[in-house]
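Step one of this worksheet: look at the structure below.
What you see is the complex with one protein chain gone and the rest in place.
Now for chain A:
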Amino acid sequence: MTQGTGKQTAGTTAGAQTAAAQTDPAVRFTAAVKSFGAVRAVDGIDLDIAPGETVALLGRNGAGKSTTISLLLGLNEPDEGTVRLFGAPPELSVRAGRVGAMLQEARAVPRVTVRELVAFVAGRYPAPLPVSEALRLAGITELAGRRVDRLSGGQTQRVRFAVALAGNPSLIVLDEPTAALDVEARQAFWASMRVFARRGHTVLFSTHHLEEADAYADRILVIDRGRIVADGTGEQLKRSVGGGLVAFDLAGRDTTGLDLLPGVRSLEVRGDRARLRTDDPDATVIALAGLGAIRGLEVAPASLDDAFLALTSTSASTSTSPSTSTSSSTSSVTEVA
C-alpha cells in the first residue's frame, strides 16, 4: 500500500514521503481490527499518513469512519494490529499534546463562555496558539464573550473547531465536522481549515460529502465495511472507475443495441434522452457518430459520486471496476487507473 501511495501522487504525496522517511508518519495503522460484538467495524486497516497531508476519510454512515477515528485517537484499542501516531501509541501522543480533535457526537459545553472554553483547552497543551489567534482562525472572535450553550449550530461547530486547534497540535482530527451546517457555514468552515492546514499541520477529516473530500483533501481514503477500498486524489478516484457519461437526444430513435456499442456499460433513458455510462467515451462517441445519433451530444467525465458508488459495496457486485474486484485489503488507485 505504501508503495502504491508513492507511485500514485507524484506531487503532494511524494514530497510527504520524503518527510516520512526522515520522521515517523503522523498516522500509521498496521492491520488494525476492531469488532463490536459480531460486527467488524474496522476490518484490517493499513494506513500511513505523512506529516502535512490533508486527508479525507470518506464513507457511508456505518462504514467504519468513526471507529477508525476512535482507534486513531486512542479512545478505543484495536483488537488486533497497531495504531501509532508520530511513532508512539495514540494515548502517549495525545498526552504529549500532538493531537487535537473535533469529535462527532460532542455538544455544546453548558455555562462557559467561548473564550473560557478555548483558553482552558489551550492551557492543557505545551505550546498552544494564543487564544485570540485560535478564535480568529475559527472565525469566532466576535463570539468570545458569549456562552457556548447559547450559540447557533454553526457557531457551536466553529467553537468546537477552535477547541480542536487551540493547542496548536501537529495532527488535527475532525469527525464529520460539517454535519448539520448550512452551505455558507460549511464554506466558512473549510476556509478556516485550509488556513490551518497550510501551516503544515496534518489534517484528517471524515465526511460523507463527496464534494468536500474532493475539494479540500490532498488525498481521499474511501472506507467501506471497515476496509479502505481506495486511496488517492479525487482525480485518481474518478479515473479509477473509468470513462464517463455520454448523453444525446434520441429524437424518436430506437434504443435497441445502444448498450452493445463499444465501451458502453449501461444505458438509461430519460424522456427522449439516452444516457450511456461508458468505459471509453471516445469509442462510444465515434460509434454514435457512425449511427448519426449525435443530436445534443454531451460527454461528461465520471463524477466522484460515480467513483464512490463503484468503489463501495452496494454496486460492488455489479461494477466491473477492477479496484473493487481486488480482494486484498487495499487497492491502490494507480494500479487500476
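By our rule, a contact is a pair of C-beta atoms (placed from the backbone, for glycine too) under 8 Å apart; a residue touches a chain by one contact, two chains touch by 3 or more; residues count from 1.
By definition in this document, contacts and distances are computed from a predicted model.
Would you mind picking the UniProt name of the chain not drawn here, from "Phenylpropionate dioxygenase, large terminal subunit", "ABC-2 type transport system permease protein", "Integral membrane protein" or "Glutamyl-tRNA(Gln) amidotransferase subunit A"?
This omitted chain is identified in its UniProt record as "ABC-2 type transport system permease protein".
Thinking of the whole complex, not just what is shown, which of A:Val33, A:Leu75 or A:Ala247 touches the missing chain?
In the complete complex, the chain left out is touched by residue A:Leu75.
Where the complex has a chain not shown, which of A:Arg95, A:Arg198 or A:Arg295 is the residue touching it?
A:Arg95
Thinking of the whole complex, not just what is shown, which of A:Ala88, A:Val109 or A:Ala188 touches the missing chain?
Once the missing chain is taken into account, the touching residue is A:Val109.
Which of A:Gly37, A:Pro126, A:Gly271 or A:Gly292 sits in contact with the chain that's absent?
Of all options in A:Gly37, A:Pro126, A:Gly271 or A:Gly292, contact with the hidden chain holds for A:Pro126.
I need the residue numbers on chain A that touch the omitted chain, in ascending order.
Contact residues on chain A toward the absent chain are 73-75, 94-97, 99-101, 103, 105-112, 116-117, 120-121, 123-126, 163, 167, 173.
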